[in-house]
Structure formats: C-alpha cells, structure tokens
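Left out: one protein chain. Kept in place: all the others.
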Amino acid sequence: MKSYQAIRTAPAPDSAVVRGPGEVAVRLRVNGETRTMSVEPRVSLLDALRDRLELTGTKKGCNQGACGACTVWVDRRRVLACLTLAISCENREVATIEGLAEGDTLHPMQQAFLDADAFQCGYCTPGQLMSAVALLAEGHAGDDAEIREWMSGNICRCAAYPHIRAAIRRVRDEQGGSGAAD
Amino acid sequence: MTQTTPEPGVDTGVGSRRSRVGAAGKVLGQLRHVADRPHGGCAHVAVHRSTRPHARITSIDVSEAAALDGVEGVVTGADLYKVLGDRMFTGPAFSDQPPLAVDRVRYVGEPVVAVLARDVATAREAAELVYVEYEDLEPIYDVADALAERAFVHDALRPSVVFGDLRHLSGKTETNIAYQYNLKLGDPESAATQGTSVGFEFWAPPVHHVPIELPATIGWVEADRLELYSTTQTPSYVRQSVADMLGLPLSHVRIRVAPLGGSFGSKMYDRLEPLIAALAWLHRREVRMVASREEAFLLTTRHGAGVISSMSADADGNLTSAIADVRYDTGAYADVGPRITAKSGMIAAGPYKIPNVAIRSRCIYTNKPSAGPFRGFGVPQVTWSHETLIDELARARGEDPAGFRRRNLLREGDESYMGTVMHSADFVGCLDAVTEAIGWDKPLDRGSGRWRRGRGVAVGIKAVLTPTVANAVLQLNQDGSATLMISTVDMGQGSDTIMPQIVAEVLSMDAERIRVVAVDTDVTPYDTITAGSRSTYHTGNAVRGVAERMRERLVDLAAKRAGGSSRDLKLTADGVLNTASGEVYRISELIHEHFGARGATLTEEFNYTTSWQPYDKETGRSAKATEHWFAGAVAVQLLVDRWTGRVRVEHLVVAGDVGRAINPTLVEQQLAGSAIMGLGHALFDELVFDQGQMLNSTLLDYQLPSVKDLPGKLTPIIIESPHATGPFGAKGVGETGIIPIAPAVANAVRDAVGVRITRLPLSPERVLQAMDEAGVEK
C-alpha cells in the first residue's frame, strides 16, 4: 500500500528545454577556451572532444568506463569522458591533456613521467597524467598503497605501473606530502 | 620545452639509458595514432556479424539497411567474391580467411555484411538492419569436438601457395587438423618405464591481447593506387597481402603506420586491412573503420592449448624422457597457427638435455574466432606444461626444484633434442639470478593460519622467428644529422629509440641527431614483421650494417680528400681523424665537398637475412631450427589465502638473457611489463566461451592487471651473454619475461599449500577447489 504526501512544489508552466534527438548547439569551455559545436544529445564528451574539436590527446580504449584512457577533468574533478555526455558539460570547465602544460613549460607531472620513463607505447599516458595530477590535488598520494588504490582504473597494458608510481612519488615529494585534500 | 636532450658528450650509444624517442609527444597528448587522423568526408564502416557458430548462409536481406538515410553502400561476401574470386581469401600460412563470409559462417561474430555510411552511428544502425538467414551446421566448440571429426570447419585445407613446406596439405579434406608437427628422438616410451616419471594433462585458455589502442584502418584510392593507414605490426606483409587480393603491383599499394598504442601480436597479418582495402578499392572512396572494443576481441585471440605430457628422470636425477601431445585451438581460420604449432612444439620439452623425446603438436580448427600470434608465440602454453612437469618431477625425487633444473639445463654448445646447438642462451645464469634475488636458499616463514607462503621458479626458452629478412637505409645529411629508414613499427618496445643508438655507436655520433622515419612502404624498405622479439637482432643487424657502410664511405671520402689511402683514418665524434697526422676532416665538410652542395645526403643500404634448415620430415629435428634463442627465468614468492583461494604475489623476479642491453631502461621495462601481463594470465586472465559465444568480451568483464595487481616487489634482471652475431651482441626481449611466469606462480602455490593445479588461470575458485579436493586443512 502506498501513501503519498502532497507534492511540495506547485506545477510550473512547461518551460523544460527539449534537446535533440537531432544535433543541437552545445557550448563548452575547454582548456579555458569557449568552443561551440553541433552534436546529438547522445554524443559523449569523448567523441565531442576527439571528433568535433580534434582534441585527440584524449584516447578511446574501451568506451565503457573501464580503462581510464579518456580521463579528463570537469570542474577540476577527474571523470571518464566516455561516460559523460558533452551536453551535460555546458557551463562547466573541461580540461584535457592538451591544456596541462603551461605554454612551453611542462606540468611537473609531465616532466616526472618523462624522467621516469613512465610509459612504453604512451597510449594510456594522457589518462594516467590527468589522473595522477588529480590524485595529488585530492591528497591521495600519501604512500604506495594510496597511489595503488587511487590510480586503479587507469589501465596500462604495457604495465609501466612501477615507473608511473615512481613519477607520482617524485612530484608528491617535491610538493611536500600528499598534496591538498579536495 | 624541457625535453631531455643530452648535453654534448653525453653517451647515447649502445648501453646508454637514453630517454625514449617521442616521449614529449606522449606526455603532451600530441602523439597521433591512426584513429586520430581527421576524418571529415570519409565513409565509416560498420559490420553485421554472424550470430551462429557454424552455418550456411541461405539468404541476406540488405534492403532496409541500404534504404537508411546516410548509407552509401552495403557489401556482402558474395559481392566481393564476384570481383575478387578466390583472391579474397588471405592469411599468413593458409589462404582461408575471407574479409566477409562467403556462403558459410564459421564463428559467432564473423563479419557477414559491411555497411558504408556518413557517420559511425548511421553505419552501426544500418548494420543492425541487415537480416541473414542461416541453415545451421554442426558446431565444433573445442579441440575434442574437432578431433572427433563428426563435422569439419573447412571442406578442404587451403595452405598459402607461398610456402613449399605446406604444399602437401593443399586440398586435404575431412580433417580439422590444419597442420601437425612431430619430433622424435630416441625411444621415449621405453625410457619412461625406468626411474621416476610424472605426467599431467594441462590447459592454458584462450586470452586476449587488449592493447588499449583500438585497431583502426583507413583506406583510400589515389588514381590507380591504394593507400592504407593502419594499426599494424606487419606493414610489409599487409602490402603483399592487399596487393595479392586486389591484383595490384606492390608499387601500387602503400601502407603507412603511426606508432601503435600497444599490440602484443594483435595487430598483425590480416585484421581490418583486407576488408577496408577491398571497400576502398571497390567504392573508390576513403573508408575508415575503428574497431569497438568488443569487435577487437573478435579480431584475434591467443590460442587456447591443451598439452598431455610426461617427463622422466633416472636414479641420478638426469632427465631421460619427455613426451608431449600439444593441441592448439586455432579457431575458424589458421592465421599463423601452423607456424606457432611447429615453433612452440619443437621446444615443448623445455630447455633441457633429454636423450629421448616425442612431441606431437597440432593446429586444430574450431568454430571460434581465429587465434593468432600473441607475445610468446604459443610458447607460454607449452612452458606451462614442461615447467610444471619438471617441478613435480623434482619433488617426486625429493630434490630442490631449482637444483634439479640446474643440473639438466642446456648449456652453451649443447645440441638440444630438436637438433640445434645452443649459443648465447644462458638458462643457468638466468635461473641463478632469480633464485639469488628471491632468497631461494634462505629459510622461508611459511605463514600460519589463513595465509600460507611459498616460493616457485620456472625457466623459459623460445626460438626467434627464422628465416626472416631485414633492411635498412641510412641517409647521412650534410650537416651531420641522419635519417634512418626501416620498417620496424614502434609500439612501445622502443625500436625508434634503440636503432639510432646502434647507428650512434658505429658512427660516433649523438643519437639525438638521428631520426627514424615513420613506416611507409613507399619509403621504408621491406622488413618481414615487427614481432617475435626479432627486431633488435635482425633489423638491428641491418642498421649496424648500414652504419658500418656509411663509416667506410666517410673514410673513403676522407681518403680521397687526403689524397691517399684510408690506412690511418678513423671516424671519431669530431669527424674522420688521421691518426698519423692528427688532422680531422669534419663530416659536414666531407659531404659538402663531395656533392658541392649544402643539404646533400649520402645514402647507404644494408640487408640482413637469416636462414634456417627446415625440420627433417621423419624426426622433426633441424641443425638450425632458429637463428638464436631467448632464455629467461622467473622466481616468485607469494601468499595463498586458504579461506578464499586468493594468491598475493609478494615478490616477483624476472631475468632475461638479452645478449647485450642496447638500452637497459627499455629492457627492464619490457621484462617487467611482460611479467605483469604474464601474471594476469597466471591468476585471472581468460576468454570465456559458451557454445562458441564469447562471454566476457568487454573490459567491464575481461580482466587486465591494474596497478592494484602489482606484486609487492618486482625485480627485473638483465643477463648479458653476448650473441656472436647480434648487433653488439644484442638480441630481443619482448617475450622473454612472459614465458615462465604462470608455471612459476603455480609452483609457488604448490609450495605454499601443497596442491598441483594444471589448468590456468589460478583463479581463487580454482585454488580453493584444488585445496578442497586434496583435503587441505583450512
């Protein structure tokens, strides 16, 4: 038997926006720039970045949220671009690997990956980097156990994991401690 | 940019830990893979796939698909056959694989119809609107079904016309055995009746490579030429295969490759290329296909393999006999299965001195996706057998498994049971290195209660692919920089990094000034394949050879300039030095003077080809089965949770004899990386089939080692036993680490909890079940 309370909000006039199913104009902020494109609502952020904005640094590995190759940041938090709709990122800040370096200066994590040879083929590297930088910001690089827990979900099939861990440790130590908690 | 450019004078030659070429592009997200090529205006391809394991196609209705808005074309196997005839059947050993099924489907997921459309979503939607009617044939799900011979995957065998040694199989009917290799030495059956013997039935399941980069091929036609841009380890092979299929001269087919995002054997031979080539050629259109992850699982797999085997030793602890019956499940199409069957079969008794050996190794068709090359080329499956047998034989004799192996291992100069003499394969050195690093002789705290500790060891042997061909072209630019043209594909192993180190060593120059040209069959010379750990040795020798020719050329130019002989001339970092006069001729000046032009190039080329002696028809032996051997060993220490069956590896040590490490950092990465991949195969990695249907072909279900699965400690060890004819003594390392991992883990589980498991993987359930069956107390 169900019992109902009165609905708390009075019905409003129909002001809902229907988007799609055809292509709709979507405006994104990507790496600090405003980009406009036309996509169907079902298009993922990953496909939008790669196919519409030609930002191919973000890689597709499984398209099901299992490999981590497409890790990007939305509002400074790491997410899987393949499980995020482009349309749901309107008015939010998207950051990809292409925006990690400051001009000609590599991000310290990029430099650490170079110095530690933290890859072989390099295909998963953009996702690993976007995760690794976020990991420090989240304050989860205290020790190897934490790095292990918090880098899980970024698969490296070449298995350069020991070198990736070494790179993260180095940046953590240079920054002092496990980074700031979010 | 803070890319690490070595200071002048920093060694970037052989043995240096020079940083990886292209690393900056990798961390900046600038490295372009094949699928990153802009694709405005091209047609996207999607495939309608078979839902039946084995059936005759009775009708195909493409009308709804063709009518969908945005669809440009719908193509069936019959359409291709009309144009290409039997040429549409391709494959590296057998010409049995069509790009689209003709008349008959042989596995669930086989491509039946291709759709070209303006975008991927439309193409996929149209592919779902294709309706195929089938008449089911009896399916062959596994090798037992196949050997029962109630039904046949192929009506007749179609070995490739290219290989003389397969000719006798052509047209053979009523068999599911594509190829059989036999080795016979002495009298193993009677020898096995003396002393101590152990025997088991082993199973190593099919697994998948899962490089994170998805396979992708883009094809287009320029005038009368076909061009492909593709994820392949075998550009030279693909050029030939596509040229044969389309009836084009090699000059009219161009294959280009971007660095691969991993491959491990999955992007070899005929994958997406024949289909895309045919569609591009017939439609005169740029067509593009990037496989989805589920599709990538269907493109190729690692052979599941069963081995029924035994091994015997005499009272003194010397091996006397080994018998192995090896069955490789090659799926619906042979691919390179027949080659794997022989190459791995011939060493199925391991790297040991054994006077009596019988091996039968068979490549067997079933109604499953085709199995092909995978890092290790079939050897891990037989190593699973011989390294378990020898361990158990040692235990049966009450001997230390490491010591027992050590006594029986092949040594330099020994003629192995397959007839080839051993050189530069330091099994003993590898075994000693891993046992020392793991503390094999130190007392072990075996744990108590729930967790029990054990140690295990295993040794591996593999032959390099032989015969093969490698070529290198070197252009020395007038300014002293150089351009190297080879067709080795860099897929993470680092060939673009080490090949310049070889040139740098010979020419006394900085490797940073040498660029390796991206593989392009219009430009870069023929190279058999980038696989089987063959490039460091073969292409490395071609590169060394071309660099040496260049050195001679420079010395000749200097001699001409000096107006005399080249006797006292020597190439140094500063130029050609006259050791008598102390005079130095700078390279830039020598080349400028020779051509009278700035920016001119000196060009040299070099070929390196290895040969072999085919197996004796009666004995399967060969005095030169291979150009050289890989030797490796693994030791592990682990804990077993007796309540759940879960294995936790505390320390894994992997050693490989690489002859000479051209770049030790890259060698360590290959050893460690292949060990971790192998650990997945040992513990959980497995493709599960039910009635020919793959059950776990997504990364949500298929298991890959993550950072969480790393051993507590991982120690890669480089062993250097220089090869007489390797470039600076070097040979490859890509597979060495993966070969002995699974048996080392199983031997350690045996040590910890007393159970012997002969089926991979050692999932917690399997370990627990074995403990239950053995009545192990918990």
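First chain written, first letter: the chains are A and B, and each begins at residue 1.
Note that in this section a residue touches a chain if its C-beta (ideal position, glycine included) is under 8 Å from a C-beta of that chain, and two chains touch if they have at least 3 such contacts.
The working rule: contacts and distances are computed from a predicted model.
Enquirer: Assign the chain not included in the display its UniProt protein name, restricting the answer to "Molybdopterin dehydrogenase", "Assimilatory nitrite reductase (NAD(P)H) large subunit", "NAD(P)H-dependent oxidoreductase subunit E" or "Glutamine ABC transporter ATP-binding protein".
Expert: "Molybdopterin dehydrogenase"
Enquirer: Given the contact definition stated above, which residue among A:30, A:49 or A:85 touches the chain not shown here?
Expert: Result: among the candidates, A:85 touches the missing chain.
Enquirer: Could you tell which one of A:121, A:134 or A:160 touches the chain left off the display?
Expert: Reading the full complex, the residue touching the unseen chain is A:134.
Enquirer: Among B:13, B:337, B:705 or B:737, choose the residue that contacts the chain missing from this document, as touch is defined above.
Expert: B:705
Enquirer: Considering the whole complex, which of A:56, A:71 or A:96 touches the chain not shown?
Expert: Answer from the full complex: A:71 touches the omitted chain.
Enquirer: What residues on chain B make contact with the chain left out of this view?
Expert: 121, 643-644, 646, 680, 683-684, 686, 688, 695-696, 698, 700-701, 703-706, 708-709, 763-765, 768-769
Enquirer: Could you pull out which residues of chain A are in touch with the chain that's been left out?
Expert: 2-12, 14-21, 40-42, 44, 63-65, 68, 71, 74, 77-80, 82-85, 87-88, 131, 134-135, 138, 140, 150, 152-153, 181-182
Keep in mind that, in the parts below, only the chains that are shown with their structure count from here on.
Enquirer: Taking each chain's centre as the mean of its CA atoms, how far is chain A from chain B in angstrom?
Expert: Chain centres of chain A and chain B, defined by C-alpha means, are spaced 33 Å apart.
Enquirer: In the complex formed with chain A, which residues of chain B make contact?
Expert: Touching chain A from chain B are residues 1-4, 19-20, 22-33, 35-36, 38-39, 121, 209-214, 259-262, 264, 290, 292-293, 491-494, 665-666, 669-670, 672-677, 698-700, 704-708, 710, 714.
Enquirer: So in the complex, which bits of chain A are touching chain B?
Expert: Spelled out, the residues of chain A in touch with chain B are 40, 50-51, 54-67, 69, 96-98, 100-101, 104-106, 110-111, 113-115, 117, 119-126, 129, 147-149, 151-165.
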